[in-house]
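A protein chain is absent from this complex, but the other protein chains hold their places.
Moving on, here comes chain A:
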Amino acid sequence: MIIALPVFLPLAFMIFAFLFRHFHGREYVALGAATLNLLVAVFLLVEVNTEGMVKMQMGDWPAPYGITLIADRLSALMVLVSAIVFMAAMAYSIQSVDTRRKSFGFYLFSFGILMGVNGSFLAGDIFNLYVWFEVMLMASFILMSHGGERNQLEGAIKYLILNLISSFFFVAGIGLLYGKMGTLNMADIAQKLMNFETMPPELNPAFILIFVGFAIKGALVPFFFWLPASYHTPPPVVTALFAGLLTKVGIYSLIRFYALFLHQNSQFWQPLILWIAGLSMVIGVITATSQFEFRKVLSFHIISQVGYVVMGLGLFTVGGLAGAIFFLAHNMISKTNAFLVAGYVHRQKGTLNLKILGDFYKEHPLWAIFFFISAFSLAGLPPLSGFIGKYLLIKAGIEAQQLGIAFTALFVGFFTLFSMVKIWMEVFWKKTPDKIPAPIIKIALLDDKPVNINWMKWSSGAMAIIIILAGVFATPIVEYCTLAAESLMQPSDYINFVLENN
């Protein structure tokens, strides 16, 4: 039963949120619901960790016909990490989102995103996955344009069109796949595919279409253009939420599809995925170095770091997948926290242009430390969590004899460090320049500026502490990720578990 709660809870909140959207305690109700969601995610993780997998057939229809919700170790970890990210964003939003946005349903649509994300992680049926993607996208479209400032509307149009096109690719692929296989249940498709010696070539168009859909959602090269064009326009907490959750859902679905279907045709897919991973890492990190806007630098880094995850997937060894899963979880937290600090910088200075900013370390040393922790975790310095992720991935690359991709990952790490040092120098370290040029991008400031910023500080600080703890006490997490990777490498367990009817 607990597996339905991560979907049901946000839905229930959304229904009731209509009633109290003008009520002044709505922030705390939302934070309470986010906490409840975190508790559910913890229970789900514990249950999955003891039993291996948990499933639920909606309406008690048996497996290939009804809708299946299934959580294995990977999905349970993803639900937990997104619950942490979501809770931090909700706490941060209490003092960083203006009242006008709050009364127009900011929390309603935030929980829409949470519902879509949780649903995608737990879906056991391709069409159901598509529907959850759409739930998530509709909520994110609205949050992207919520408030109706000119910059936001520009970003929203770009974001909207490219994401819709990715949905069309995905749903056309589903249609073709259904026409060939006659089923939509992922385990059922995987079982039918196993009966073939090689992957039948008729299925390739469907899988290519689905892959392109996921690649656009996950912002992989060459499909990443929507991300840096739109992520710097909405309020900072929205960007933080998107950066933590949305692209990761595309990557999660790609991991699931690769493990169940695509690896059966690995002589085609493996080189392709490794090339895309390498190019994403390199292109993302190099374009980031040329940017002079705080959030744009971080947005381009999302592309580069998604490349790391896909690299672990492309290796398709236990070590590589474990590294990919660890890196995915680490990246959700570190990236969100970097964006949260960017939101605070914007609130204090009114701009995010690196050329104008300065002196932030002197004025706000605590926030400088938060940024230091998350940025250098992204760059991969020990003992932070990013170091463990990169170490696992590069080690797996060398063990799998894929030296090219392993050394690419190593060098991209140096470039990431360069970008992070650049932000550090420009925003936190240098003196504020005397002659200030006109700001390039101006986001509207808050209507009321409460002096108290404790919620912002606590949420960002808690994330920073999680990053340090995940790096220092990495052993149990890595063990868990290795178990998750092993179960991904054995799709027959997943198939039997879904299809057996007890």
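One rule holds in what follows: contacts are C-beta pairs under 8 Å (C-beta built on N, C-alpha and C of every residue); 3 or more make two chains touch, one makes a residue touch a chain; residues count from 1.
The definition used in the following text is that contacts and distances are computed from a predicted model.
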Complex minus one chain; that chain's UniProt name from "Multisubunit sodium/proton antiporter MrpC subunit", "ABC transporter ATP-binding protein", "Putative ABC transport system permease protein" or "Carbon-monoxide dehydrogenase small subunit" is "Multisubunit sodium/proton antiporter MrpC subunit"
Taking the entire complex into account, which one of A:56, A:164, A:286 or A:462 touches the absent chain? A:164
Among A:174, A:298 or A:368, single out the residue that touches the unshown chain. A:174
Who touches the missing chain here, A:8, A:104 or A:127? A:127
Against the chain that's been left off, what residues of chain A make contact? List them. 127, 131, 134, 138, 141-142, 145, 148-151, 153-158, 160-161, 164-165, 168, 171-172, 174-176, 178-180, 182, 184, 229, 232-233, 291-293, 296, 440-441
